[in-house]
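Just one protein chain is left out here, and the rest sit where they should.
Naming follows writing order (A and B), and every chain is counted from residue 1.
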Amino acid sequence: MRRLRIVALPYLVWMLVLVLLPSLLILLLSISDLDIYNLGAFSFVADGFEELSKPLVIEAMKNSLRLSALATMICLLIGYPVAYYLASLKTKKKTMLITLFILPVWSNMLLRIIAWETLFFPNSILNMFGVSLNLIGTDLAILIGMTSMYLPFMTLPIYSVLEKMDTSLIEASKDLGASNMQSFLKVTLPLSLSGVVSGVIMTLLPSMTAFALPERLSGGKTLLIGNIIEDYFMKTSNINGGAMISIALMLVIIVLFITVVHFDKEGETLL
Amino acid sequence: MKKGLLGFILVLSVFLLVGCGGNEEKLYLLNWGEYMDQDLVIAFEEEYGVDVVYTEVGSNEEMEVLINAGTTPYDIAFPSDYMVDKLASQGLLNEIDYDRLDALNDVSILPKVEALYADKDYAPYLVPYFWGTIGIMYNLESVNEEDLSGWEVMFEMTDTYDVGMYDSARDAVASALFYLGYDVNTNVASELDAAEDALEAADFAIFGEDNLKTQVIQGNLDMALVYSGDYFDELYAAEEDEREVNFGYFVPETTNVWVDTFVIPTTSEQTDLAYDFINFMLDEENATQNADWVGYAPVLEEVYAMLTSDEYGYDYENYNPYPENALREMYEYVSEDRYARLNEILNNAKVN
Partner (left out) sequence: MSLWRKSPLLILTIFAFFIIYLPIMIIMLFSVNGSEKDYSFDSFSLKWYVEMFEDPQLFEAIRNTLMIATISTLIATIIGTLTAIGIHSLSKKNRTNMMILNNIPVINPDIVTGISLMLVFSLLPISFGMPTMLLAHIFFSIPFVVLTVLPKLKELDPNLYDAALDLGCSRFGAIYRVIIPSIKTGMLAGALIAFTMSIDDFVISYFTSGQGFQNVSIWIYSRIGRKSFSKGVYAYNTLVVFVTVVLLLISSRKNKKTIVRKEEK
């Protein structure tokens, strides 16, 4: 098998060009006044750091961390039991059920966000059922939206791990005198951690960088870091400032990533 | 079986790939969504034997990003007034040779439209396309029309009414500047600060774009800042569905008038074809058909007269963007810093 490692070489080159090169470019943009549209002479400036200290940016970063942490927790609290339940089913249909659970992900996210938006206004299609919600602009709306979008991402990895788990281990633990709860806490939970870690990462990361969702469901009032970055690149065309904020975001994400992966003592979930 | 499936998909992909692409000349357009009758585009393709490649965007800033990126050789773009200013000042536009616009021998541009840009630096770079205003769309059932005296209804009556603000820095700040009585293109720090205070103090229900007009009709908003085009889109849709119209459009005495334009960016590689296209769209019959399809106010005198006549029946109140005795101000680009400040004002208004 050793000799096959040469197959990985082209990939190395591909990734170096498409990942490392632009990363360096973005780094350069953030600490200089290089004009991306007219590559030429440039000088190093510290303007970028000013952007990071703007109250709007700091507020947005705080909002992102807060809401994505909450959303991830909610998805975990709902997703884990659901994954457990689906994995424990004896029916042959359980693969179909889990696939049905994932299906909505294939449906366009923007459209689903717009669908939620219409439901959160007091006058909506829900009035037909005597229901009227007035949640636009609230954090609850954003959390419900995020949960709806990301729950499948949290549930699937946990389900795959639980599904493959050797049930005889549980039986053994019960034979040895542990209660159901103890068996769960000491056997099932630790073994499923790698799935939990994957699920958390697949939820935390997209929710940190979301911009369409908060824009629509908060009525434009809650700005997340994704909105700020979009502003810089798409509205004010401040590419250099945007690059700096992007790098700050990436650093935050890397820190979160390393923290979360720490829990997967089993080994190589993503590394 | 699996191999068969794989093979089938490969063949299908190749087929799809081959299916798209032609060897004809291509004309690249950069336009807003639903802003041109596609039948006319097809007619042009057939008459000239070319392929029109149509890219759609949702904002002027996006247009700017795409033109700047230079990755597609756009021949014609449709930016608004201030964006023409900005693009021209960056050297990204070709001057329009009006001598080549033969169509203008048979039609003429409305004098009021021409007056808007005639003395501007960027006048040589554009041909007007459509024009309109910004104003307040309101729900007839929940708003007392007596309250609609001016811009103050949006800033001072947010306790009584649910007001929606447009999520566009230029338009939002403009409404505040109009309300305060300042020049809409002012760059005086104290005036912009005052606008910021006014926007922050007003408690807007939401900041939105296309959803504003929808929510006014649904009754979730009492009123909102919209483009004249938004209002007319809804009006026409209601007429088509034969639904009762429960909304109106109020234009304060002083407001913004915007002009969307044809421009030929320097990325263009088919400028001759571009002129052919502009002439084609300026042809009276085509322009009339287009104005009927798009629904916004046309800029050509003959077309305007035709549309407001009984035959087409577009003589709605507020269809004319610039009636007599009205005060109108057009946006100017001014500078990048100013725009950054405008954006900051809007973001602060959202957050506070």
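What we mean here is this: a contact is a pair of C-beta atoms (placed from the backbone, for glycine too) under 8 Å apart; a residue touches a chain by one contact, two chains touch by 3 or more.
This structure is a prediction, so every number in the text was calculated from the model and none was measured.
**Student:** Pick from B:138, B:227 or B:319: which residue touches the chain that isn't shown?
**Tutor:** Of the candidates B:138, B:227 or B:319, B:227 is in touch with the missing chain.
**Student:** One chain is left out of this view; which of B:142, B:214, B:266 or B:348 touches it in the full complex?
**Tutor:** From the options B:142, B:214, B:266 or B:348, the contact with the absent chain belongs to B:214.
**Student:** Which listed residue, A:78, A:165, A:178 or A:191, touches the chain dropped from view?
**Tutor:** Touching the chain that is not displayed is residue A:78.
**Student:** Just the residue numbers, please: which parts of subunit A touch the chain that's not shown?
**Tutor:** 1-12, 15-23, 25-26, 36, 78-79, 81-82, 84-86, 88, 92-93, 95-96, 99-101, 103-113, 115-116, 118-119, 123-125, 128, 144, 147-148, 151-152, 155, 180, 205, 208-209, 211-212, 226, 229-230, 233, 246, 249-250, 253-254, 257, 268, 270-271
**Student:** List the residues of subunit B that touch the chain left out of this view.
**Tutor:** The list for subunit B reads 6, 9-10, 12-13, 16-17, 20, 28-29, 32-35, 38, 53-59, 69-72, 209-210, 214, 217-218, 227, 229-230, 233-234, 237, 240-241, 243.
Definition applied: only the chains that are shown with their structure count from here on.
**Student:** Roughly how far is subunit A from subunit B, going centre to centre by Cα mean, in whole Å?
**Tutor:** 35
**Student:** Give the list of subunit B residues in touch with subunit A in this complex.
**Tutor:** Subunit B reaches subunit A through residues 59, 61-62, 64-65, 68-70, 167, 169, 205-208, 211, 215, 218-220, 336, 339-340, 343-344, 347-348, 350-351.
**Student:** What residues on subunit A touch subunit B, complex-wise?
**Tutor:** It is residues 37, 56, 59, 117, 121-124, 136-137, 216, 219-221, 223, 231, 233-238 of subunit A that touch subunit B.
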